[in-house]
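For this depiction, one protein chain was excluded, whereas all remaining protein chains were kept in their positions.
Then we have chain A:
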């Protein structure tokens, strides 16, 4: 069963004649539990596609279906709630909230939902990611790899069905990169999650179950 589906998705920037077709008629379908890598050169439209899948950006036309929800039909507020409940994001620049410590960052999406965090589950993730001793640290006291692990922990904490990762290893050295990918694969398998990951590194893409190549806004599978 496909959990992520786009149909004739288009995202255009600017107006004629300077139109930029970031996404041009993209239709893809991703199955539940799949670990998919999206690859492409810089400016190919891969980040735009990921943002569309996560409901961060609005398409010019076409539709995005996540878990049978038509994203275009949700208003801004509902979309936000939908996102924090079903999707975990991992960004290239980690996007940790600078005023919150590690633990607070991890449980933030859960608390925004006014739910109690599942302590046992969180401890499990924290141990898995090796962050036990860092929980009280503020983000600016962590190395890049540690920050990205916090971001992964945060993405996993609310047990989302889907994890969208935008070059999660882009700012990391190769050794740390391998560790992070390994962690992502392991946790997704452990918790049965679907992962869509952007990368421009073919070696990392090779670790995925499936690779989607995007060039000039079009899919070349």
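Everything below uses one rule, namely that a contact is a pair of C-beta atoms (placed from the backbone, for glycine too) under 8 Å apart; a residue touches a chain by one contact, two chains touch by 3 or more; residues count from 1.
Basically, contacts and distances are computed from a predicted model.
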Candidate names "Peptidase M16", "Spore germination protein KA", "NADH dehydrogenase subunit M" or "Putative ABC transport system permease protein"; UniProt protein name, chain not shown: "Putative ABC transport system permease protein"
Touching the absent chain when the full complex is considered, from A:65, A:83, A:134 or A:149: A:83
From A:32, A:95, A:137 or A:171, residue that would touch the chain that is not displayed: A:95
Sole residue of A:67, A:104 or A:118 that reaches the chain not shown, by the stated touch rule: A:104
Residues of chain A in contact with the chain not shown: 51, 56-57, 76-77, 80-81, 83-85, 89, 91, 95, 97-100, 103-104, 107-109, 111-114, 154
